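In what follows, a single structure is set out as structure tokens and then discussed.
Apart from one protein chain that is not included, each protein chain of the complex appears where it belongs.
Our next item is subunit A:
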């Protein structure tokens, strides 16, 4: 008898049914169980791990990564990929520093310029893919390199700091405003960092958009079968461009929060963002057995990586051990998603 895995209503208590539901359980909740076990183990080993302050430290540490990961989730949903998110965030970091420190224009122009740049980069990515017919990975890879160079051109390759000497000879007059710095540093009730709130609000809004609106359903439909979606009458090109603009917008917000945290247009900040956020989104595939990019999964994926790194750091694990464990988790999550899932459908 051939029973599809998704059918859960069969009341007959056959032994086969039991093994099936165990597998379902592992696929659905495996990653969440591992996360819970991990938290308990870290907590027992290092009681300080479980303090409220440390929980918010973890959230703060993942907030920028999570924002980027949420953005890339949208591009994954349409069957694409955005490799330029890390450099978009870095671009936003440099741009906000440039507007405040060198041009001395203040907080709001800095935010506006960053958001505009993020959306413009996303639009450019979308146009390259839709009109230029370049495959997603290659178009955004090209954009990544382009941005890595572009962000350094205005300052001649140097970090932007208060009072720096400009290539033209003068010195920078402006500085980071207190308001802007507060975006990355202020704590509500002296406990909850502002970036954490930004991240949670962004995640909820994006979840509603992707899971509860018809726009989200069309985006997933494009990822499922682009041709069919087009035949059904959806403006696929516009949706694709919009997906990359969402990704670019989220990345630029992430870059702004990073700039506020660092307080300097630091050229080396943001270099690890791309890999960490892609990892979070991919781990998200395995959460609740979604087997596809999804907002809730991405948020959990980011939290998973953050918890792991925080706990391992507390236990004095060196960074290379942390990189190793991070890779291991990613491989396991992918196995949950693809390996177990495909054998289930056979």
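Please note the rule applied: contacts are C-beta pairs under 8 Å (C-beta built on N, C-alpha and C of every residue); 3 or more make two chains touch, one makes a residue touch a chain; residues count from 1.
In the analysis below, contacts and distances are computed from a predicted model.
Asks: Which name from "tRNA-specific 2-thiouridylase MnmA", "NADH-quinone oxidoreductase subunit H", "Sugar ABC transporter substrate-binding protein" or "Aldehyde dehydrogenase family protein" does UniProt give the chain that's left off?
Replies: Answer from the record: the omitted chain is "Sugar ABC transporter substrate-binding protein".
Asks: With respect to the chain omitted from the figure, which of A:32, A:103 or A:161 is a touching residue?
Replies: The one listed residue touching the chain not shown is A:161.
Asks: Can you work out which residue in A:130, A:146, A:317 or A:332 touches the chain that's missing from view?
Replies: Final answer for the missing-chain contact: A:317.
Asks: Can you list, in ascending order, the subunit A residues touching the missing chain?
Replies: 41, 44-49, 51, 53-54, 57, 60-61, 64, 161-162, 165, 176, 184-185, 258, 261-264, 266, 268-269, 271-272, 310, 312-319, 321, 324-325
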